[in-house]
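For this depiction, one protein chain was excluded, whereas all remaining protein chains were kept in their positions.
For clarity, chains are labelled A and B in written order, and residue numbers in each chain start from 1.
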Amino acid sequence: MNLSFAIPLSAPDVNFRLLLPELILSVTGVVVMLVDAFTGRSQRRATATLSLAGLAATAWATLWLWPSAQGADTRAWGGMIVLDPMRLSFTLVFLIVAALTVLISAIWVEWEGLPAGEFHTLLLFATVGMMLMASGNDLVMIFLGLEILSIATYVMAGFRKNDLRSNESSLKYFILGSFSSAFLLYGIALVYGATAHEVSAQPQASGALAQHVILAGTTNISAIAERVNDGLYPPLLFAGAAMLMIGFGFKIASAPFHVWTPDVYEGAPTPVTAFMAAGPKAAGFAAFMRVFLLAFPFVAASGQMRSTGAQLHDAWLGALWILAVLTMTVGNVVALVQTNVKRMLAYSSIAHAGYALVGFVAAGAADSAHQTDAVAAVVFYLLAYAVMNLGAFAVVTLIARSGDRRTDIEDYRGIGFDSPALSLTLSLFLLSLLGVPLTAGFMGKVMVFSQALGEGYKWLVVIGVLNTAISVYYYLGLIVVMFFRERTTEWRAPRIPTTLAVVLVLTVAGVIYLGLFPGRVINAFRAVQPIAVSSLR
Amino acid sequence: MQQYLLTILILLPAVGALAVGLHGSAPYARAQHYRWIALGFSALTFAVSLLLLGAPVGLGAGGTFHFVQDLPWVESVGAHYHLGVDGISLWLVLLTTLLVPVSILSSWTAIEKRELAFYASMLVMESAMIGVFVSLDLLLFYLFFEASLVPMFFLIGVWGGDRKLYAAIKFFIYTAVGSLLMLAGIIALWYAFGTFDYAQILAALQADPHRLTAEWAFWLFLAFAFAFSIKIPLFPLHTWLPDAHTEAPTAGSVILAGVLLKMGTYGLLRFNFALFPEQARNFAPLFVVLAVIGIIYGALVAMVQPDVKRLVAYSSVSHMGFVVLGMFSFTEWGMQGALYQMLNHGVSTGALFLLVGMIYERRHTRQIADFGGLSKPMPLFATLFVFTALSSVGLPLLNGFVGEFLIMFGTWNTGFVYLFWVGERAFHLNTWVVTMLAATGVIWAAVYMLWMLQRVLFGRVTNEKNRRLADLNWREIGLLLPLLALMVFMGAYPRPFLERSRASIEQVRARVVAGETQGVFSAAAQESK
Partner (left out) sequence: MLSALLLQAGMSLTTARTPAGVGGPVSGYWPVMVFFAVAVVFPVLPVVLGRFVRPNLYGEAKMRPYECGIDPTTEAHDRFTVRFYIVAMLFLVFDVETIFLLPWAIIFMGDDFSFTKFALLEMFFFIGILVVGYYYAWRKGALEWA
């Protein structure tokens, strides 16, 4: 029975350096968990400080890896882990999101008397999951990261145990999240099956089974790219790609796979909503882009027949175009009629996924030189969105008070001049979400739309611009409510706690910096194009 | 110093806004302090902006710019921080820096709530407006163009009249939609040229006029023209203006009429004419007709307004029609006149809004029917009001006359025929017909202005409340004086203005008329060549 060992096992190419950010953060997560277990409750500050320190160390490791992203040593762990600027840029986005979430949640954890240590642990593990999604060069690795992320966020969504809305949110997220994971897994399985090909086994010493043939597919992204043209079962490949697209479509909340978003975002505690709208969405984009751009790239047609690869590329690009249009339009149109701020921001988050998808479409159509720029534009967009969205949710958290009670748009009536700091920063974030110049949102839209125009997607850009015009109404609506309407309810301006003040200062500075001087960031993001890493030696 | 002058001009009011804000957090802050800080900074800005007159008299010749500052800004997309003035923008910058301190002074007692936010908004607005006129990079221009929208939105929405919400949202949505299309156009230009820099794009177009295909140029012209036509506002797109002007506080109306509307006509001159000259020729008949409709329609509607402020607002539609008409005559007379009329309109209509604001402050009504016989309790006010109204109407020796005369003279002498095609048939629109129709606008203007003056100022005092109204105080006289002086000076001695704008105007005109030999403006004619 030594047949099963026809391919000898050996240690994978261990390279801890490449996994350093993930390792640091995992260890931090475990340490935070132990500190929490050791010291019992009321260690809010200790665990928050530890988490922030861990995130800072991880950021340092990420920046330390940055220059080597172009070198030769960019693969490890049997081709499972890749080091390229796309991974590092996304990692940085995740770290920023996580750090801001820790700061935003500090006051909320105190109000609600929640176990802070557990929250921070879950947050850190979720971040590790996101980072693995961005660094995985293998469908299995991406799925693993996705599950680490998802399980942690399911719990976080239901973190306010005694609130029915939070429970509902958690349960809905869990059921629909599992549903989408199943799609993803099925897609992975189909792609694995579709890329099967023949491998001649090494003849054994006895020479008994020299002719033996093993059918083996692959889940390695670059190996898939090599095999799309000569896979044995092309229809399976299409079905698998479709399943993957549906699975990722759920994760990034693109229409028509967005139905879970509003309920989950509305019910979840506000800091968690902020995190979910910025982090996991970006992680979904990281994996979505890596899989589709690198595993199913454009393959030039050879001879008369169009190759399977070219057909597949056309098919998914077309589908993505439709997805982008639907997502932008549904998000913006439905946001018009919302009466709850969190729900409105949820639909706006759907719309923003649509704008980012526009850049993704451009990246899909671009040749390898321009692809770098398009990918960098999408990451920049997601970074900008993360910063302004977290800022907006920070204000919403503070205004909502404990128990998330004041989240209706009516609760914002006329608070403008009584809480000028809060309402002006919220207005800035709303204007940035709208895409007014001088803000990060504007630059993000310029980047993404110009990439799409560069690839000749005139109509996509026109639809995007029209959607922006629609969104004027509801973003402006909230500003109007805050400043132009008279107050009808009793309102005490909340004192801004230090942690939230830090968040607001950071996000305001970020929105303005990215809006005025995006050059440095975008240059860092596009240093190199995503590198296809092969596990086949 | 030379190259930083424009940056300083942009930053000064912004710093002032910051100072107002910081002062607000001081324990000894009083509401009265903010207006002094704001006035100080805006007056300082005006003083600094006078340094721009140090440019040589024939500035802008050969398409050059002065006080240029050009720094790479967003290198990855080829955007520059590129500033400069020529003979066109020079005057608009000066108009801005003059009107802002005047309108701040006019708000002295009129603004009674949220003074900090008000004066900070005014100063932020000034920064953005100066930025619009001196930007030589499309992205930078768009940035300032949009940034000027937000403070004005707040000015109307917070300190406005009874229907402020409706007016503010209407104003924002109209202009935002227009400028979004312009943004798409700007990005498309970037796609075609790989840069946002105006000078580079212009140079590339001059080197190779066919760099943009006719189809692209057609759509790009429309995208830009749409945004600017809303801002001007050209006839069918004007409906936001009466609401916004009427509901805005006095200072807001002055800035809106005096400066914001000019962004539209300035944009047409700077971008549509220079970048898409052929399309500008082809679209000329359409714009001329719309301008004439605007002139007459605005005047007729103004005539029946029961509200003084709304009357002045509709007169703006009429006056801006003249500006557009002059620009599309493509003669030096007409285009010079158009620029001159922009300044006139800023000064005269600005002063009219100030005057209306002064009686509104006293009576809290703007209905013509509520007034009558104001010349008795307020003789000084009546004198200045009549003077300003006559300037707006275009009385010879006052500024309005010079602009309107130049425009009509230029239009008459355009030497071109506006050609319309309906199916296979061509219709000529002779320039003298156009001029005659526009000239009726002047007559209508005299009618509605004088009629309004008669009902408001003269006759018997019908309403008891008007009998004991206080006449203008020194502050009000002081803020009107510079504008009145300008009306006389510009009417009597236009040369210093015209000789500084001539070279730049000629530059734009040359671009538009170059390559046109048949003297026919018509898209169809172009194709049949």
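Assume a residue touches a chain if its C-beta (ideal position, glycine included) is under 8 Å from a C-beta of that chain, and two chains touch if they have at least 3 such contacts.
Treat the numbers as computed from the prediction; the structure is a model and nothing was measured.
Colleague: Considering the full assembly, with which of the depicted chains is the omitted chain in contact?
Modeller: Checking the complete complex, the chain left out touches A.
Colleague: Given the contact definition stated above, which residue among A:Gly113, A:Pro235 or A:Gly318 touches the chain not shown here?
Modeller: Only one listed residue reaches the unshown chain, and that is A:Pro235.
Colleague: Give the residue, chosen from A:Val30, A:Leu336 or A:Val505, that touches the chain omitted from the document.
Modeller: For the chain that is not drawn, the touching residue is A:Val30.
Colleague: Against the chain that's been left off, what residues of subunit A make contact? List them.
Modeller: Counting only subunit A, the missing chain is touched by 8-11, 14, 30, 33-34, 37-38, 193, 198, 212-215, 232-233, 235-236.
Everything that follows uses one rule, which is that only the chains that are shown with their structure count from here on.
Colleague: Show which residues of subunit B lie in contact with subunit A when the two form their complex.
Modeller: Those in contact with subunit A are residues 72-77, 114, 117, 139, 142-147, 149-150, 153-154, 157-158, 164-165, 168-169, 172-173, 176-177, 180-181, 183-184, 187-188, 190-191.
Colleague: Okay, in this complex, where on subunit A does subunit B touch?
Modeller: Result: residues 373, 417, 420, 431, 436-438, 442-443, 446-447, 449-450, 453-454, 461-462, 465, 468-469, 472-473, 476, 480, 483-485, 517-519, 522-523, 526 of subunit A touch subunit B.
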